[in-house]
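Take this structure, written in structure tokens, and hold onto it; I'll ask about it next.
All protein chains of the complex are present and in place, except for one that has been dropped.
Let's look at subunit A:
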């Protein structure tokens, strides 16, 4: 793994222009996304409050600049996810491996996300999180359950704890997983960038049209109110 990263770094140095990556955390509420994000930033947290929106952080991973999005996972905010797929190079899907009762809900959300036109085929890291608890699902079980091998994308499933036993350090397997994801995205960088550029442009045009229509509607309504 470290050899890989050294190669990656040397590759960047040779190329000159630094590449940058965007990743997104997905997963049900309470899966541990925000806790993972804090770990990634090197500021482990005990008490992430629930996310009902969006946050982004820039981190350096083996000399590579990575921007990571953290989104809310609750069912009444989950619909925002699809608005971020177009611009990401890879997806980190976090599952609470100790919560058997919500596995099928996680699978539904997972399948919906990974089958979206803008997300399909992009490098994918699945985290079987909360391994510090008892009766957790293994990475193998989760790979089978989510039918990862049927997906046409590079994927890896790791067992991890975003919070260590002492509550502070995340497991190394999580960091390894993220490095793997960045490496995989780097290998496909050119084609990913091309796809991202196209998809982002299409989305931007859609957005602009939507906003223009809204402005028109609102102006009309305001005029009516004044009469």
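Simple rule for what comes next: contacts are C-beta pairs under 8 Å (C-beta built on N, C-alpha and C of every residue); 3 or more make two chains touch, one makes a residue touch a chain; residues count from 1.
What we mean here is this: contacts and distances are computed from a predicted model.
Trainee: Consult the UniProt record of the chain that does not appear here and report its protein name from "Mic1 domain-containing protein", "Ubiquitin-related modifier 1 homolog", "LSM2-LSM8 complex subunit LSM8" or "ADP-ribosylation factor-like protein 3".
Mentor: Matching "Mic1 domain-containing protein", "Ubiquitin-related modifier 1 homolog", "LSM2-LSM8 complex subunit LSM8" or "ADP-ribosylation factor-like protein 3" to the record, the invisible chain is "ADP-ribosylation factor-like protein 3".
Trainee: Check the options A:83, A:115 or A:140 and report the residue that touches the missing chain.
Mentor: A:83
Trainee: In the complete complex, the non-displayed chain touches which residues of subunit A?
Mentor: 49-56, 72, 74, 76-80, 83-84, 207, 210-211, 214-215, 217-218, 221-222
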